[in-house]
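Next up is a structure, given as structure tokens.
Yeah, one chain of the complex is gone here, protein chain that is, but the others are all in their spots.
== subunit A ==
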Amino acid sequence: MTATALSVRNIRKSFGEDEVLKGISFDAHSGDVISIIGSSGSGKSTLLRCINFLERADSGEVAVAGEIIKTHKAKDGQLSPSDKHQLKQMRARLGMVFQNFNLWAHRTVLENIIEGPVQVLKHPKKKAVADAEILMDKVGISQKRNHYPSQLSGGQQQRVAIARALAMQPTVMLFDEPTSALDPELVNEVVQVIRQLATEKRTMIMVTHEMALAREISTHLIFLHNGRIEEQGPPQLIMENPKSDRLRQFIGKF
């Protein structure tokens, strides 16, 4: 039994009358790659954003490496973090990669990557730069270290964003549709990096539409439908023999 890297319990979230997450629970053990699939509006991205509290759930519990993020019920009915300091530490251990990259536009590639290690982890700048160099090499962006995000293609920007998240040495990587905003010919360069991370046994949670990638690298697949986990299991198994009609329909589209 490997250690539980991330534990998500009973996450519920409504936007107004619309309940988008109706009690989601799952665990990621160290080295797991969990892909979350489902049609648009199924709550995939919301679920991911509730894990690091970019979005506040209405109820539920998140634990990183066994440590529960402390919360209380706020006046507005949402789950509110009780310990800001702990929340920051937890967020630092959850490396997030966004659909739209969200690289800081006023900082160069290198500055983007060392920002977190220097400002949040308080690493000396020298060490942060040395670590960043290894990461830039890994994602193949070393040539562009002094470029600004606007000077890079989408694929390059996303690779920098992955390096920026990795620089925090996170316990879990969270990918929010990392290839959805890319031109088709740029998808592959990002997929290759993600594939490599999977072979290194990094713990990853990935919301994606890339069914082939999900099937190839995931250890576990979660199919979300109408705010619930409709079906889950090893990717080959549930993609070849979907039990529910919903999943059968969904897979049929690809």
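We take it that contacts are C-beta pairs under 8 Å (C-beta built on N, C-alpha and C of every residue); 3 or more make two chains touch, one makes a residue touch a chain; residues count from 1.
Here is the rule we go by: contacts and distances are computed from a predicted model.
Per the UniProt record, the absent chain's protein name among "Acetyl-CoA carboxylase biotin carboxyl carrier protein", "Amino acid ABC transporter membrane protein 1, PAAT family", "Signal recognition particle receptor FtsY" or "Cytochrome bo(3) ubiquinol oxidase subunit 3" is "Amino acid ABC transporter membrane protein 1, PAAT family".
From the options A:28, A:96, A:135 or A:204, the residue with contact to the unseen chain in the full assembly is A:96.
Residue in contact with the omitted chain (choice from A:10, A:82, A:151 or A:241): A:151. As for the chain not pictured, it touches subunit A at residues 52, 54, 84, 88-92, 94, 96, 98, 100, 102-108, 115-116, 119-120, 148-151, 161, 164-165, 168.
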